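Here the complex is missing one protein chain, while the rest keep their positions.
To keep things simple, chains are lettered A and B as they appear, and every chain counts its residues starting from 1.
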Amino acid sequence: MHSIFGQLPRFLSYYNLEFILQAALTTLLLSISGCVFGFIFGFGIAVLRETTGPLWLPLRAAAVLFVEIFRRIPFLVTLFLVFYACQALNLDISVFAVAVASTCIIGAAFLSEVVRTGFDAIPSQEREAAAAMNFTLAQTLFLIVIPQAWRVILPPTFAFFLSFIKDSALASQLGVVELTYSAKVMNNKGFSPVLGFGAALILYFAISYPLARFGLYLEQRLGFSRYRKP
Amino acid sequence: MDFLGIENLKARYGEHVVLNDISMTVEKGEIVSLIGPSGSGKSSLLRALVGLLPVESGEVRLNGEIINYRDKQAVKRLRDRLAIVFQQYNLFQNMDVLRNVMLAPMKVKGWPREECEREATALLEKVGLGAKLHVYPDQLSGGQQQRVALARALALRPEILLLDEVTSALDPELVNEVLDSIRLLASEGMTMIIVSHEMAFVREVSSRVSMMAAGSIVEIGTPDEIFQNPKHERARDFVGKILHR
Partner (left out) sequence: MNYTLQFGQVIDRLPYLAGGAWLSLLLATLAFFGGMIIGVFGAMAKLFGGRILAGIANIYVVFFTNTPALVQVYFLYFALPSFGIILPPFEAVLIGLTLNSGAYLTEIQRAGFLSIHRNEVEAAETIGLSQMQSVWYVIVPHIVRTLYPSLSNQYILITLGTSMAAIFGVEELTGRALSLNAETFRSIEIFVITAGLYIAITLVANVLLVFLGRYYFRARMRLF
């Protein structure tokens, strides 16, 4: 106990703090880029699943398969899969890129379901009316469904992003220098694990908690009415 | 030749046969009403006509063209000429009244914006909503929403208008404002197929009335024939019930 407090001044040196904060930034960057790309792909998958007719059937089936597979694999295993696949293909990309790609895959699988639930929240009669007036699927989605569904889609998407800030800790296993990795480095430098991991916990909290509050605000703000108020 | 011809149309929903060998014709300028108990297939017939309910067999001809419902392009051409108004109005909740009406002409037909806006405004004035152009659907009464839905259907300049129980979801005091708009269209010679439970209105406005039960047409004739002197027992039964209500 005594030694922990004794280490504190040395632990809080400028160099260490810069290293840890840099790592925290990497955590944030990894989560944001992974979720943004994941959302774009997930959105595409959700749109694909709305198509009808035999022409699109193979793509539709592929989309369902992709979602059902990657929703059921732990992030850690996805990370290893992508990592070793890149190695086998002799792709020379950084571990950070591997982590972003893995996040993107998992994110696409989960977020496509979020988007699909949002589409389903719009009364089917409005879509029928659009169909009877010869709107194409793209027109129906972009002019009628999405302008209403985004309120349903946004809060759970944000919640997924939040959960990914925490899941990104697993990327430390590949050697991505993010917050958890920095804690292990401090540990290996001989600092007490209470300090190293304690600092990581505090920083994760400092990132996640305000965002969680914002997410709650979003949910309350958008949740009540899906209709546009004047 | 008949304007719209339906021959041996059959449709089912799972195991349940909803349309069983429907045959009828509609001439240009005619108003044909479909009556009958709930679940008799009146709404299903309208939905099948616009391709919202898959047709199993049978034939539909519009102005001589045979419509193959499996052919997406043919359905598209058909929907270009028919418009349907639903019981639940089904207005787009994310846009104001004017945009609801001008959206399809603009985006689907590709007509110029100013023209669409002018025509939409005129149509909304015609149904008595000229003062509500920039109001959102959820701020309107049911009757007003249904009149917007009428204007929206008319904006596509359809050759036949299908009305699917357009007053059934309305409070009684709001029914007449919608019926008045329909009367106006009738006086202009609009071809319509109407599904309705408003018997007095059906009698007043229809050229012919078709009585349906259990997915089939039981009897078809002029309003007087159907209401005063129904030949078929089931039609007598139904008419008896509604007249003594």
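Here is the rule we use: a residue touches a chain if its C-beta (ideal position, glycine included) is under 8 Å from a C-beta of that chain, and two chains touch if they have at least 3 such contacts.
Note that the structure is a prediction, hence the values are computed from the model and not measured.
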{"item": "For the chain not depicted, the shown chains it touches", "value": "A"}
{"item": "Subunit A, residues in touch with the chain not shown (by the definition above)", "value": "1, 4, 64, 68-69, 72-78, 80-81, 84-85, 87-90, 166-170, 172-173, 179-180, 183-184, 187, 192-194, 197-198, 200-201, 204-205, 208-209, 212"}
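Keep this in mind: only the chains that are shown with their structure count from here on.
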{"item": "Subunit A and subunit B, separation of their C-alpha mean positions in angstrom", "value": "47"}
{"item": "Complex interface listing, subunit B residues touching subunit A", "value": "50-52, 72, 76, 79-80, 83-84, 86, 88, 90-95, 103-104, 107-108, 135-136, 138-139, 152, 156"}
{"item": "Interface residues, subunit A side, partner subunit B - complex", "value": "53, 123, 125-126, 128-135, 139, 143-144, 147-148, 226-230"}
